[in-house]
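Below is one structure. I have some questions about it.
One protein chain is absent from this view; the other protein chains keep their places.
Should a chain be cited, it is by its letter among A, B and C, assigned in written order, with residues numbered from 1 in that chain.
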C-alpha cells in the first residue's frame, strides 16, 4: 500500500508519475491528466489560479487513498496537483492508480477524481480579461 | 478527430503519448499503461512475446477509433503497442483518450482496452523457464 | 471565547481576509458559528454550499468548538 501526494506550484511530470506507479506486480496503471482549457462556460479563459488548504488536503487524500485501496483492491494511489497560477494548456493535475487488474484501476482513478472535485479542499479560480470566477462556488 | 496508432518493437514513451493527447480544448486525458507482470496464472514469467497481424490491427483500430469518437464524443484516440520480446516490468501498451470531459474519457479508454483484449489481432505469449502459453488461446 | 477561523477561495474574498478572529460562546456549535458568520458576512449565503472543517476534518452542525481548534470555512471544492 503506497501513496504519493504532492501539492505544489511546480510543473507536473507525467514521466515520474508513471515511473512511480510502474511495477512488475501491477499489470495496470491508469492515469488521469487534467489540462487547462482555453474556454469554459462560454468564456475565454486567461489562466487559472488554484488555492489549497494544504494540511487538510493531505489528510483528506490519505483518508480517501486508504478507502480506495481497500474498496477497489488497488496497490498505489497518486495525486499531484498544481497550486497558484496555471497557464492555458498546462497540466493542473495528474491522478494515478496501479492495480493488478485494469477494471479496478479505471474505477479507482475515476473515483479519486470524483473525490478531488467534491471533497478535497482545493479551489479553482478562472481568470478572464474582465474578471474571475471561483468554479463551483456560485451558480 | 485524431487517431494515433503504433505497433512496433520500440520502447513506449508515456511523455510523447501524453504530449500528443494534451491540448487547450480537451480538459481530460486518460491513459492506460500496461506493464509486464512477473507472475501470472500462478507461474513465474520469464518475458512476453507479442505478435500482431499489423495490416489488420491498423484497420481494426481505425474502425474502433471512429466508433469510440462517435459513441463517447471524445477527440483523440491513441494506442501504442509493443510487439516481439517485452521484458518483465516493461510497458507493453499505452492507450490514451482526450476528451472535453473526464467521464467520457474514462469510459472510452476502458472500452478501447476491452476491444484490444477481444478484437484487435495481437497475441501475447507468456514465456516461462519450462515452456510457454498463448494467453486466451486455450483453457 | 475567541476562535481563529481560516478562510479560502471565494470565502476569503467575501470575508476580506484569510484569517479571522471571532468571539463565540463557549462550546459554540458549528451550526451556531454558521449563523454568526452569516450575520457578519451575508454574502456567504450566496455560495452554493460551504462546510466547516475543524482540525482538518469536516464537522457536522452539532459539533462543539473548543478555543484552540483550527476552524476553517471550506467553500465547494473545485480541484482538478
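Criterion: contacts are C-beta pairs under 8 Å (C-beta built on N, C-alpha and C of every residue); 3 or more make two chains touch, one makes a residue touch a chain.
Bear in mind the structure is a predicted one, so any value in this text is a computation, not a measurement.
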| item | value |
| --- | --- |
| Partners of the unshown chain among those that are drawn | B |
| Contact with the hidden chain (one of B:17, B:45, B:93 or B:108) | B:93 |
| Residue, one of B:5, B:53 or B:67, that touches the chain absent here | B:53 |
| Absent chain, residues of chain B that touch it | 34, 50-53, 55-56, 59-60, 81, 92-93, 113, 116-125, 134-139 |
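Note that in this section only the chains that are shown with their structure count from here on.
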| item | value |
| --- | --- |
| Top chain pair, ranked by number of contacting C-beta pairs | A-B |
| Interchain centroid distance [CA atoms averaged], chain A/chain C, Å | 25 |
| Residue numbers of chain A (touch at least two other chains) | 34, 113 |
| Multi-chain contact residues (two or more partners), chain C | 80 |
